[in-house]
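Worksheet for the structure shown next.
One protein chain omitted, others in place.
Up next, subunit A:
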Amino acid sequence: MEFDDKIPIYYQIKQYIYQEIIVNHLAPGDKLPAVRQLALTLTVNVNTIQRALSELINEGILESKRGRGNFVTTDVATLTDLKHRVVEEQLALMYDRLADLQIAPEDMVAYLTDYIAKRKEQAQA
């Protein structure tokens, strides 16, 4: 995994795990790899993995079972919230950029609709 060295690594690992959960590479109830294995896979420090995981546990995204490891929560509401939160963060970035360009909200919708149509065409070509 490529990291942006200007952003805390633990934060980027959290985003990575969010994504793995949202796209169902990590399904509800799945066990995460051991901490040291994750550190090796992502080529980061064990402490960094531990910090990311403990924040995910505090957020209720992961459940820590003593002696057995960390598991993705099976709580549907928490997972739905997570997806909304992550999508909204991306939308917020786009909204702010377009607002900086003084695009009105209703025009944003039009631009986005056109753009989606264009991407669909490109995908079919």
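Definition applied: contacts are C-beta pairs under 8 Å (C-beta built on N, C-alpha and C of every residue); 3 or more make two chains touch, one makes a residue touch a chain; residues count from 1.
Methods note: contacts and distances are computed from a predicted model.
Peer 1: Given that one chain of this complex has been left out, which of "PPM-type phosphatase domain-containing protein", "Ethanolamine ammonia-lyase small subunit", "ABC transporter ATP-binding protein" or "tRNA 2-thiouridine synthesizing protein C" is its protein name according to UniProt?
Peer 2: "ABC transporter ATP-binding protein"
Peer 1: With the missing chain put back, one of A:36, A:65, A:85 or A:118 would touch it. Which one?
Peer 2: In the full complex, the listed residue that touches the missing chain is A:36.
Peer 1: Looking at A:3, A:16 or A:71, which makes contact with the chain not pictured?
Peer 2: The missing chain is touched by A:3.
Peer 1: Provide the residue numbers of subunit A that touch the chain removed from this figure.
Peer 2: 3, 5-10, 36, 39-40, 43-48
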